[in-house]
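Heads up: the structure comes next, in structure tokens.
Apart from one protein chain that is not included, each protein chain of the complex appears where it belongs.
Each chain gets a letter, A, B and C, in the order it is written, and its residues are counted from 1.
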């Protein structure tokens, strides 16, 4: 921390005013995020937020940081490049359910395999907000949206179950209205060595009248205290039990991070291969 | 069946000679496939095989059928279009582990949600065959390939676990050397109403010296008889138990198919909206 | 003296109903046979923020957005600050004094219109202030109030009697709000001639969607993207009732892949997108061209590059449409020039796709896609609809899908046909579809695929689709493509009033070109202006690579469409 004085949550806000609708769930996420940054004394100069396209994708604009607002669905591989290039940075990914589970869904299993030390906030509102109300992969069955005039026909994806099956090393779910729990969860996610992924349910009062704040409040529950987050089988059981919307840490484990694996490969390569370009030329001598 | 005489397995072979290496696991898949076609008396004129790019992607060339050999990773959405356009066709997707789990991996969860009546053979050899031996998402940890000179650093994906988490309605695993079991499984997959997906382990003797025929023979086991394929929890438990490589049907359930959902939407739309273009114009009258 | 052509802008906080005001005004005017041309500007905010909608209402035909407003209705200060300086010399600002002050030294007429107050007084709430504004405009423009009331009634009837009544009261109060104010006199519109044809009022996107339905499109897949989303949404609603299917795909790659699958299986199929989505479709455009599958792609152009300005217009995807895939992949590129033309060129797109078995890219743009205009109802009985050239079943034993022909076009089969089996592959292939990399096969196949474009080019020379108007041997000409047709025509008409003839070319097929026709057009001209809404003068450089011509390049890349006046000003410099 090169800053002389301690930063307060509001010091992490950028000069850009959020363009979000009044009452948008994303505001809660923003508040929790700045709280967590302040609590962990993250220096804004070392903070990188990579975001995709969507209402949620504008998140990075509103934080004092190095912001990378990439194309729709490409935040995860972008962040992977950032973290590999400079492991000292605090790297976050923020994006929506369309961004992360639809167009960008193919990148997730590979992020899990690589396990870079990044924290991903998947802001799930069950809708395409920015494009004004089309269905998303987490839109509930039957929901009428601009692209499902006869009701959503396909069952929603279950992000937590998918994350577990990919082998992510830190899997959690949270709710934007519970700012305190979320801020706490964020500090744990950041403390986790490896990729931490959070399905962060953040209602969209403008376009989603099914998964509303009220609905959420009636269905949300913290994960029971007796759940052991190091038990993968238990995590799957918990995820498969869909009576309530559980929030908290489903699973947490240790595995080599991408940065560690890269360092290993540098060592191995250095043992066997030349250390300068001139020496490489020598290998191809006539 | 418009054909006068019954077709034999060999009658399903096209005039094109497979370009595969001698001993390639894909030959077993081809044999089982022609057997299943003959057993089910599929008329080649109604048979569509959509394949991606890879050694495995050439599969469609070698069968007497309407073959669609699309770009790398795009077989699933292509087949979805084929099936929707003409639900009477028998539609198959064939592709490799790179094609289906790396570049094309993003399409899988959405195929599961839509559940078109298609059968997908994911020919898994744990390697990129056609491009001559780079690592794939199912390459085992530590394996040396052309792109992992210091050994594969990332853990392999578990396709069956992923398929279950996506909500596929028919999930199975098979081994190319067990042609009889495979042919039988294929008939069950085709009989299944909805999307059936099979991780079909098909060793590549040319580039994968780890998951070989011998290794497979030493590790493969049929799923225990007492497994109930309608029990999702049990299917997950079975998938999570990685001692042996289980083959057979992990999970099978009923859910509306894409074709049924499309038909429903046509009905709903017909109830509310005009049935001719001229009538649509009337809706926009001044 | 009454006006023949007026531009009205309504601006205020999104959600206050400014868009409805302008929308109802448009519809009422069109109903009463005036010609209308709308334009919207979108706020940066998801909800709320400054919204503006403009209507140009004219007694005669109207073809472009126009320049400055004759009347600005400002709901609040931001509206005033943003749009207050874009007023015509003789224009007037009507502003709600509750939320807006007129800056000192403001150089135009400004009249307070107490919208808020009137709404509060008459209805007890502020929600009807937009209806007050609508009424005030109705009276200032002398639009028959009954036409407007009818629309208000049909819009509010679902919301219950109470609300409807409140709004009707607000309307009556608004009608007299500016009575006797001298500054608002002189804006009465001259009555247009009554029209014989029945018209519909639609946007460019709706015209495209309707054209597709009329052409027999029965499969649509797409991924939401501004400004193309309305096409997908339209299809979701209407296509299933016609027996077709619509899929919201997981991304644009899946969308185009499934459209190709449907086409392979025999359906006329389409996808609609904008720049970023078109990029993702690039690989499969090559696949489609190589395997010769009919395919229609609508690209509603928006300002790029990258995410760019999604709600702003541009004509900058031309080069990408012409060349957008690796390698050399013949494709057809169409550019409709008006809302009406969006309908007909979409029909043409399907006809050409089926006939020539290749991708057809239809280039519209944000401005044309979102504005609405009244259009004569297309006569479905006189529409030419082409069906796929299907090889005859039974006669196809030993069938070669890619049989080489004089036109380059080979009859197709579709799955389910006996003995019609073949391989559709992105690999170079022989006549049956089997991979073949020999130099001989390669040269033959490339020539075969490109020959189809030569066939079409010759047809276009004969019956050129577009405007090729020499204007009685004019010495100067203007060339445009796509939605610039309207402003160009306005500019040419003004020049004609001033006594100068100006030739006009606006081809609607951009790939291939009607080479002979264009050559004939260019030959007598001493000067040609190429007018386009982009930075790098793409069509101009495309022309230069095809003809010996040195165009004067007139470009605009502000995110807004050309007005007729802007084109005229550019033209004037070279007269």
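One rule holds in what follows: contacts are C-beta pairs under 8 Å (C-beta built on N, C-alpha and C of every residue); 3 or more make two chains touch, one makes a residue touch a chain.
Because the structure is predicted, anything quoted here is derived from the model rather than measured.
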Chains on display which the left-out chain touches in the complete complex: A, B, C
Of A:60, A:135 or A:247, the one touching the omitted chain in the full complex: A:60
Listed residues A:28, A:54, A:106 or A:229, member touching the removed chain: A:106
Contact partner of the left-out chain, one of C:84, C:240, C:275 or C:464: C:275
Hidden partner chain, touching residue among C:442, C:523 or C:572: C:442
Residue numbers in subunit C that touch the chain omitted from display: 44, 274-276, 278-280, 282-283, 286-287, 289-291, 299, 301, 303-309, 311-312, 314, 316-317, 319-320, 322-329, 425-428, 435, 437, 439, 442-443, 446-447, 450, 534-536, 541-542, 544-546, 548, 550, 557-560
Subunit A residues that touch the omitted chain in the full complex: 2, 16, 44-46, 48, 50, 60-61, 64-71, 74, 76-86, 88-89, 106-107, 109-110, 114, 262, 265-266, 268-270, 272-278, 280-281, 284-286
Residues in subunit B touching the chain absent from view: 19-22, 24, 53, 55, 69, 71-73, 102-103, 105, 128-132, 134-135, 137, 146-150, 206
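In this text, only the chains that are shown with their structure count from here on.
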Centroid distance [mean C-alpha coordinates] between subunit C and subunit B, Å: 41
For subunit B, residues that touch 2 or more chains besides their own: 106-107, 109-110, 114, 265, 268-269
Junction residues of subunit C, two or more chains touched: 237, 240, 250-251
